[in-house]
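Partial view: only certain chains, each at its native spot in the assembly.
Chain nomenclature is as follows: A, B, C and D, assigned in order of appearance, with residue numbering initiated at 1 for each chain independently.
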Amino acid sequence: MADDDIEMDWLREERTAVAEAVLCAPKTDAQIEAILRQAQQVRHRLLLTRLGPDRFPRLAPDLRAALDYDPVSRTAIVGGLPEQGRAQVALVAAGTSDLPVLREAARTLAFHGRGSEQVVDVGVAGLHRLLRRIERLRGFDVVIAFAGMEGALFTVLAGLIDVPVIAVPTSVGLGVAQGGRAALQSALATCAPGVVAVNIDNGFGAACAAIKMLHVGDRGRIAQGSRGTAH
Amino acid sequence: MADDDIEMDWLREERTAVAEAVLCAPKTDAQIEAILRQAQQVRHRLLLTRLGPDRFPRLAPDLRAALDYDPVSRTAIVGGLPEQGRAQVALVAAGTSDLPVLREAARTLAFHGRGSEQVVDVGVAGLHRLLRRIERLRGFDVVIAFAGMEGALFTVLAGLIDVPVIAVPTSVGLGVAQGGRAALQSALATCAPGVVAVNIDNGFGAACAAIKMLHVGDRGRIAQGSRGTAH
Amino acid sequence: MADDDIEMDWLREERTAVAEAVLCAPKTDAQIEAILRQAQQVRHRLLLTRLGPDRFPRLAPDLRAALDYDPVSRTAIVGGLPEQGRAQVALVAAGTSDLPVLREAARTLAFHGRGSEQVVDVGVAGLHRLLRRIERLRGFDVVIAFAGMEGALFTVLAGLIDVPVIAVPTSVGLGVAQGGRAALQSALATCAPGVVAVNIDNGFGAACAAIKMLHVGDRGRIAQGSRGTAH
Amino acid sequence: MADDDIEMDWLREERTAVAEAVLCAPKTDAQIEAILRQAQQVRHRLLLTRLGPDRFPRLAPDLRAALDYDPVSRTAIVGGLPEQGRAQVALVAAGTSDLPVLREAARTLAFHGRGSEQVVDVGVAGLHRLLRRIERLRGFDVVIAFAGMEGALFTVLAGLIDVPVIAVPTSVGLGVAQGGRAALQSALATCAPGVVAVNIDNGFGAACAAIKMLHVGDRGRIAQGSRGTAH
């Protein structure tokens, strides 16, 4: 593929508050390398997602050297991280099996300078583990919840806190839960009002939603005085 | 249809611990009447399920007079109820919308002489309502749980008590939860070990399962001395 | 049904920032009336959703008189509306057919004192209609988008603004789009990062999510000084 | 992953009658090892499920040595088995292909001290094989049935015995039966009242349900005198 076929959307962050990122899974090695070289040329920071540990070693050595790669989340970052703010986002996972997806969200937040804190192994089959963390969770600005299987965590959590809950169904599960559809349906059908959902295993997308919320929050704080009177 | 086409399974209770019952929804009025007359002829008690309030008035007056009909559960009983035992079964519903299905279970239990107690409006969006009843629920021999929408109740409940939980997904729900499939998937995909499920809205089937469990319990209590030593 | 079977979650708003509401569709007339009388007794404001125009006239006259009923959104409000804030939420619908769902969101926001502004008939088949409103939409704190059929609106919109976009797939559509599943899949599978989705036709749920976001925003603005230093 | 991320639910058995167990399939080797070391530290017995024969050799030698591993059921046990009671549970499989799932149930029962007996190759295509074992099956306290393909075994069996039947649909099957969904639907849609179902291939879950039933049975036998009069 010729390099010039690629047209990166470098102004995405300015326009939408979240930066252009590269979903590597469906791309060829050559396509990923061409994108990386283009990013280097225009000196743009870049986030790569779904870059499997089998894929990373196949990239050119000089490109690999320029990447901050994390095999658990399958993400890579070019150009380093910005200064990290305080942890405004809580990442809450039902089990340790949900960690790869949780880490994809954590890395996406970090890439945008947003701090996060992770809370793992609080599945509702042992409810006490979640209940004793509720007070702490109420202190965050956004909570992203990760759960596979039946996804009951989303409902229980959202019924206990006054913070927005973004549900990320994960593909952890057997039989009818295979592929994450049961957890997704639970997120959408929840009886706890106000839960919003992203696609299965989409830690990146959930983080982007949180970033947009925090972005508006920032803007709000700055503009607050004038705007309140303007209306 | 000629009466003689019907062949009731009058020995079902002896064989399987649960009595023959008639699912009325897919049958014609004439078929239901023929079955009722046959039951009267052989002087057999009989449970009818899914006999809608629009259907009941269409039956012959003498048959209607012989029926103990309950419009909420859409059940009718011929031949009266046996002596009722103590309440060994708890019927726990997430919301008042699940009541018709819960009542079908209650009536089926009553038809077999099994008492039950109902606990309603304990959906997990307001978790405190369930938590304060947990101790009481641990005293029953079987718990049947009814929930539509995302069905998180099944998991939360089963993670808190040492009693068998039979999950009855109900068709209460909108969008992806329409028809009860989301709740059913939650019951099957649950991360709380030991939940068993029946078909959507199948209060009758859940009650039958409970009856079989209690039947084995009764048998066990009687045979306990000799059997323990026999092995 | 006995009135005492109902257990309203009157502290939900305090706990979760969104108030208890009643989904009327799966409830009987008697259940709804019992809930309304309970609300009157404890002098609590209450929102009812999915109360169809065929259903409303069947309620007792004194209850009807106490309700602020809107047939388009199929919502009713007991106890009046609080003071309305400035319009922080934009409600953007692809077509006029999405209006009932949009209005359910508008009424839910109003019930919580949150103002909103509606933008209708901006389906992407005639893209110019949306493009000329983008600048205005960037000024809101949250955008809720409503679309049935193929739901392309969600992606186009989210690619153009830096505000959180909550996608509400509607059941407007024929053939494979029947029931809103195609639009829901588009919301989840979107290539525009940061879109979050709620269940099909769930205007109420989308509004609740927006309310939680605005609630955290309010909190943030108040606590900003101290918290910034605390970390 | 840091060891301290893991929070085992060591009191689960006390609370729910079934012990905490580890579903290995979605976990990393490092996570499983960390869990095993934690179990050793707190001297707790532990059951591991879905630990494939390709996975087991990758664990640290000292941990492997401490495990009682069974490749057919893909289960491992740390800390040995308790004294085994008499066989109260019958495990009935339609074909030899269902054995891995049956064995997972047998091992789960054994881990909890519950004896079981297996009956294999009684698919209903050759009905005589099942019919001649019916009398023997009526002597058990619970029957767990395993079948893939069309799952007719569940219905036939439940129509012939007065013992609770837990249906475990297995993923044995071709074409429309692929993945076990046809067998699952048969278990749920059965015309034999009282069948309950667990997720596809969930031998562990079915055993847990049986354990809860037997647990209540035990409790019942002990408490019988006082409780009967108490009501």
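By definition in this document, a contact is a pair of C-beta atoms (placed from the backbone, for glycine too) under 8 Å apart; a residue touches a chain by one contact, two chains touch by 3 or more.
Quantities reported herein were computed from a predicted structural model and do not represent experimental measurements.
Counting every copy of the one repeated chain, the full complex in this structure comes to 8, with 4 of them shown.
Keep in mind that, in the parts below, only the chains that are shown with their structure count from here on.
Within the contact network of the assembly, the step distance from subunit B to subunit C comes to 1. The best fit of Cα atoms from subunit B onto subunit D calls for a rotation angle of 180°, in steps of 5. Same-residue interface: subunit A and subunit B share over half of the residue numbers found at their contact.
Taking each chain's centre as the mean of its CA atoms, D is the chain most distant from subunit C. Between subunit A and subunit B the centroid-to-centroid distance comes to 44 Å (mean Cα coordinates, whole Å). Centre-to-centre, using mean CA coordinates, subunit A is 25 Å away from subunit C.
Within subunit A, the positions touching two or more other chains are listed as 95, 125-126, 158-160, 174-177, 188-189, 192-193. Shown here, the protein chains touch in an arrangement that is not a line, ring, star or fully connected set. Under the contact rule defined at the top, the touching pairs of chains are A-B, A-C, A-D, B-C, B-D.
Contact residues on subunit B toward subunit D in their complex (touch as defined above): 12, 15-18, 21, 86-87, 141-142, 158-166, 184, 188-189, 192-200, 204-206, 208-209, 211-213, 215-217, 220-221, 224, 231. In the complex of the two chains, the subunit B residues touching subunit A come out as 94-95, 123-127, 149-152, 154-156, 158-160, 173-177, 181-183, 185-193.
Those residues of subunit C that touch subunit B in the complex are listed here as 1, 5-7, 9, 12, 20, 23, 25-27, 31, 50, 169, 171, 179-181, 184, 199-202.
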